[in-house]
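On to subunit A.
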Amino acid sequence: MTHQPIRFYQTGTFTVGNRLLAQEQRSVQAQAGRTNSLNSGHRACQGCGEALGARYAIDAAMDATNRQLVAANATGCLEVFSTPYPETSWQIPWIHSLFGNAAAVATGIAAAMRVKGRENVRVVAQGGDGGTTDIGFGCLSGMFERNDDVLYICYDNEAYMNTGVQRSSATPPAARTNTTMPVGSSTGARFGQGKNLPRIAMAHEIPYVATATVAELRDLEAKVRRAMEFRGARYIHILVPCPLGWGHGSAETIRMARLAKETGIFPVFEAEHGEVTNVSKIRRPLPVEEYLRPQTRFAHLFKPPGHPEIIARLQQLADRNIRRYGLLDTEAAS
Partner candidate 1 sequence: MFQVRIHGRGGQGVVTAAEVLSVAAFREGRHAQAFPSFGSERTGAPVVAFCRIDTRPIRLREPILAPDALIIQDPTLLHQVDVFGGLVPAGYILINTTRSFEELGLEEFMAKFPPDRLCTVPATELALKHVRRPLPNAALLGGFAAISGQISLEAVSAAIREKFPDKVAEANVAAADEAYAYVRREMEETQRAQAG
Partner candidate 2 sequence: MLKQVEGSAAVAEAVALCRPEVICAYPISPQTHIVEGLGKLVSAGRLAPCEFINVESEFAAMSVAIGASAAGARAYTATASQGLLFMAEAVFNAAGLGLPIVMTVANRALGAPINIWNDHTDALSQRDCGWIQLFAEDNQEALDLHIQAFRLAEELSLPVMVCMDGFILTHAYERVDLPTQEQVDAYLPPYEPRQVLDPADPVSIGAMVGPEAFMEVRYLAHAKQRQALELIPAWADEFKRVFGRESGGLAHTYRLEDAETVVVALGSVLGTIKDTVDELRDQGVRIGVLGITCFRPWPTAAVRAALANAKRVVVLEKSLAVGLGGIVSNNVSASYPGSPDDVHTVVAGLGGRAITRASLRRVFTEAIEGRLEHVTFLDLDHKLVERVLAREREQRRSGPIAEGILKDLGVVAAKIG
């Protein structure tokens, strides 16, 4: 593992002040020479988790590749808010083709670079959860199985936010979206549906798979750096809360992401060649209720008379993640 998390609990947060760290341990974002790959002035909403994740991920990738980076972008919020022509926030060579083909476009770019003997130029593909787990899934799986030299980054905000919050196959059970409205006997998105893309990526036995959240941005940077140490297909799945779609305050984005991890709802781990190699431990697991309650997409679970049985089922899913990935920090607990 390349990134040693530094515990700094006494501040009451899990974040680390860069100024307390040695120069080489500081984040890419703390460097004066950071690339601002996704520059300011774009049109993302306040508190957009995706903009934050993309900025950190792509700057870290630029740093890891000596600025020899090309990006292919799926249709979605990130594409729309970053490039209202003639303006563009991208300081890197960037292409948007279609909703469902970012992985294949990236394959083509990587092939072009290889054929031209420019293998130092690395390729990133990026998309939201709809562009990744639904409409772009075929191209993504093809890129994985061919082990094309592409890092695919999914910014997962758990629904189609660009089109106004509709369910995707990454939408969690019980969540309200505009196509899973909790009306009548419905309690939002159904249980037993959806797909777990990090595990599907692992099933392709590609060199590197990781999950991350925007709550732990140094961890995210470290994973991007780690991903760039491999050749072949790599996948990073980043949980990026969406204030609009999740219905939380725009200042709550980081907290939501942290709660997703600390409850076990969103397991944070790394895997190499199909096997989990590292997990981000949870120091003190929090009940899922703490994660659910601030989000209006789950508000129907708390309205009288309430749905404790649904909350219990979500807790079971979190508990299963904790068991499955060994998320409990036994060292910290003892």
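As a selection rule, all candidates are chains of the complex that A comes from, given by their letters.
Convention: a contact is a pair of C-beta atoms (placed from the backbone, for glycine too) under 8 Å apart; a residue touches a chain by one contact, two chains touch by 3 or more; residues count from 1.
Owing to the predicted nature of the structure, the values given are computational and were not obtained by experimental measurement.
*Asks:* Going by the C-beta definition already given, which one of 1 or 2 is in contact with subunit A within this complex?
*Replies:* In this complex, among candidates 1 or 2, subunit A touches 2.
*Asks:* In the complex formed with candidate 2, which residues of subunit A make contact?
*Replies:* Residues 67-70, 72, 79-80, 82-85, 88, 90-98, 100-101, 104-117, 121, 138-139, 141-142, 145-146 of subunit A touch candidate 2 in their complex.
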